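Supplied in structure tokens, the structure appears directly below.
Note that this complex is displayed minus one protein chain, with the remaining chains in position.
For reference, chains read A and B in written order, and residue numbers begin at 1 within each chain.
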Amino acid sequence: MDMDWDFDDEGVQKLTSPGEVITSATQFMRGHGTFVEDNDVVASLSGTIERVNKLVSVRALRTRYHGEVGDLVVGRITEVQAARWKVDVNGHQDALLRLSSVNLPGGVQRRKLESDELEMRKFFEEGDLLVAEVQPTHGDGALNLHTRSLKYGKLRNGQLVTVSPVLIRRRNSHFCSLPCGVDLILGMNGYIWIAKHVAENQKEGEEGFDAEAVYSNKNDDIDMETRAAISRVSNLIHVFARRSIPITDAILAEAYDWAVQQETSPSDLLRADVGDTMVAMVTALA
Amino acid sequence: MPREAEPSINQRDFVFSAVQQGIRVDGRTPLQARQIAICFGNELGWVECSLGKTRVIAQVTATVTRPSPERPFEGILLITTEFSPMASSAYETGRPSEEEVTISRMLEKTIRRSEALDREALCILTGKKVWALRLTLHFLSDEGDLLDCASVAAITALRHFRKPDVEVVGDEVTIFSPEERAPVPLSLHHQPMCVSFAFLGPANVLVVDPTHLEEQLANGTMSISLNAQREICVLQKAGGVALPADEVMRAVNIAVFRVRELSDIVSRALEEDSKTRVIEVR
Partner (left out) sequence: MSRFEPLNAGNLRSDGRRPLELRSFSAQLTTHPSADGSASVSHGLTQVTACVYGPREAKNRGQTMHDRALVNVEVSVAPWAGEMRRQRARGDKRTLEFAASIKATFEPVIQTTLYPRSEIHIHIHVLQLDGGLLQASINATTLALIDAGIPMLDYVSSLSAGLYLTTAMLDLTSIEESDLPSVTVAVLPRSGKVTLVSMETRLHVDRFEEMFKLAMEGGKVLRGEMDRIVRERTAALARQMEGGGGTKEEDKMDTDDL
């Protein structure tokens, strides 16, 4: 079995363009980003060729979010429909959040009532931001979300930053806490939530699930120091995104430390020269 | 107005398998066109053309007006197309649909851009008075291939029309009514007409004069405007299935043949009409 066509001499992954024949379809199966014509596997995207045993696929380096079951996503409510919400997750279509997939006040296992359907805006309204997990799709191709965990639900006390989904790699936990007092949620869809840190013991307990607090629309008071920290982190993310560098909490923590050491103000981080220096330093340490 | 319902999968398979075997759903062979019937109204320049069940009316009217300042010695030709829900429930008055824009642009390019009409002959008094012709096309019924039908109606109307005779003495312009002097035909440089094709089925079989159903199911379409002197005036294949160059050339050659046929039909119809119509002054 020859492997020449997906790795070139230096072991760097090979690139391809739309319309290019990758290999023969009689020996390999086609995956995403390819199609079969006349017994050839032909690429339909420009990107890197990936091969897993007999499956050949092409991964584009710039694309919208392609949902997988179990992904953690940050989304924004765009519409309230009958017994469900439509959520913008930067994908091909808006995702669906069913009323039966959210936590209702009065206990996690409460049955859905008629009155709940009529009062959906008590829970989520158009424009609200939330963090949810992707459920198996039994719909028509659109993603299904659920917030049936106390970690998920409406977001507050923070700021949204959008980057390309390819810059977020799958990890064990997408909830991170930076040492500077900032909580980070790295949505797989490229939406990142930066918020004021919430201490563990202050989070809601199982019993007495407090609907008021969970679906509340009121932000807490946030002090200037936390706000400066949030805006530094947000600018750092922009700097990395512009240079197409994958975002992880480790790299952000290091960059933050560097920024504090250099005593740069949050807005200075957006300057091109400062950004370059920061990236060079941080990636050298990595 | 909701979009027209797409043909069912059964219909599509039936049409494709039929054309694959060389016969279309209405019994024609792929290169066979429907019957054309041309009839004339009472007024000069009023023509109704029907291609099978597709019907288009073309009407030419003339008025005298000031020429445009950039072209003081040329007449004006205005081509308007009127689509109404009478032709098909898919059309609405008001905003033109994509198909309407395509058809009216093709007619513009075929007749106006190719300079079929001699506009300098429409000049009466340079810089002051010229003839402004208005060619209006009414689409009455859409059973496929509106463009071909419209182009035949348009050219026939232009050939049929007579403008009032004028006499210019110095700066004095006298326009004679049809009772005083016989009206004069327009001067046409050439007579371009459109031939449309559709490509059906997985083998992309080429068919001439597609019906409405065939147009909806086609993988691609192409329209060619030619005149009887074998000159291509417009060739439009906008997207649709990709074809090898030879297939395009084959279509061009078929179109050449068809336009010659159409020109003969038009000439014969005009001749028939002139026998019964009275144009001279008594």
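Assume contacts are C-beta pairs under 8 Å (C-beta built on N, C-alpha and C of every residue); 3 or more make two chains touch, one makes a residue touch a chain.
No experiment lies behind these values; they were computed from the predicted model shown.
With respect to the full assembly, the chain omitted from this view is in touch with A, B. Which of B:Met86, B:Leu140, B:Val173 or B:Leu235 touches the hidden chain is settled by the complete complex: it is B:Leu235. In the full complex, the hidden chain is touched by chain A at residues 13, 15, 17-21, 33, 35, 42, 44-48, 60-64, 78, 86, 88, 92-94, 140-142, 166-167, 238, 242-246, 251, 270, 272, 276, 279-280, 283-284, 286.
Touching the omitted chain from chain B are residues 2-3, 95-96, 98, 101-102, 104-105, 108-109, 113-114, 219-220, 222, 226, 229-245, 248-249, 252-253, 256.
One rule holds in what follows: only the chains that are shown with their structure count from here on.
Here the CA centre of chain A is 56 Å from the CA centre of chain B.
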